[in-house]
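Here the structure is laid out as structure tokens; the discussion comes afterwards.
Complex shown without one protein chain; remaining protein chains in place.
Now for chain A:
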Amino acid sequence: MPASDQNSVELEEKVEELNNKLKTGGFTGSYDIANSTLRLLRKVIAGSKWNNARELMDRVKSVGKLIVASQRSETSVGNMVRRVLKLIREEYARCRGNPEGGDVQSESLHRMFTDNAKTEDYSVPILNVDFKAVVIEAVNEILIELENSADNIAMQALEHIHSDEVIMTAGRSRTVEKFLKQAARKRRFQVIVVECAPFYHGQELAWSLADAQIDTTVITDSAVFAIMSRVNKVIIGTHSVMANGGLKSINGSHTIALAAKYHSVPMIVCASMFKLSPVYLCSSDQAAFNKFVSPHSVLDFADGKLMSKVHVTCPVFDYVPPELVTLYISNIGGNAPSYVYRLLSELYHPDDQDL
């Protein structure tokens, strides 16, 4: 059938495009990645052939695996795939008239012993409703949630930033940028931006904040500890939140977190729900946790004599253990890092943890 062939070719092309963009770093932030992934998955649901929920889930999984493989350190891709899988499960259960089915919270020790025989295999076709439309509608809802997440976080700014406070932040997080600008509408405060070498995204943030009439100071990474005693709050963004409540964020964050701990400065992390990933850090050398980019920002390639003698590693991320984090602000409110496991179990189905 030419029509379906055409669809599948088009889909493959789209997947290839996304893979390429992920590989070459064409995205500006993890929000963009999550958004593009979701849009692609919506196309997969709408455009490919499937007869029941099981087949649909397999299809979503296989496409998801392909995208995840192209850049393993980008966790938000996997998160979005898991969100969509969970949503298919829920919608299936609802359409089958079993609102409890997809609900994991009701899973308890007691339940494990009482009805272990009943496992759902999602293979019964749903006839009475247009399942495809229902699922797509649900994906659209996640998309809307995604689009509003930064604004929802920013709405909480006034609860955390008070007049004449000194706030420290690092790198350039779009969420934090919005958060600070929102607070600046009502209150006057000072922001100290850590520049975050070698990428210097902090300098970009400082420009943008200064344009919005916020009192901004840029400091080098090495000045963090010296300045920390003057700071009232550290507010940073993150690349993703690990399952134990730890952070995978721009390198330099760990130093900041340790300095904050030493000076007992609260460390607040702004992270939308899509950044929560069901991944643990087992060793500091864990494959696909970090991203190692070209050393050219650290060492000048032209300097041949030095270049051939040294070994430069240029990691992008730091791991910040959960005990250094005071509070997460997500689009659904503030939470302690110890509560992250609970949010995770609400967001993802346990069967989908391994893609």
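The working rule: a contact is a pair of C-beta atoms (placed from the backbone, for glycine too) under 8 Å apart; a residue touches a chain by one contact, two chains touch by 3 or more; residues count from 1.
Basically, contacts and distances are computed from a predicted model.
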Name the absent chain by its UniProt protein name; which of "Probable vacuolar protein sorting-associated protein 16 homolog", "Elongin-C", "Translation initiation factor eIF2B subunit epsilon" or "TBC1 domain family member 20" is it? "Translation initiation factor eIF2B subunit epsilon"
Sole residue of A:S48, A:S70 or A:Q353 that reaches the chain not shown, by the stated touch rule: A:S70
Which one touches the absent chain: A:L143, A:L281 or A:M307? A:M307
Which of A:Q6, A:S62 or A:S229 sits in contact with the chain that's absent? A:Q6
At which residues does chain A meet the chain that is not included here? 2, 5-6, 9, 12-13, 15-17, 20, 23-25, 69-72, 285, 287-288, 292-297, 301-305, 307-308, 311-312, 314
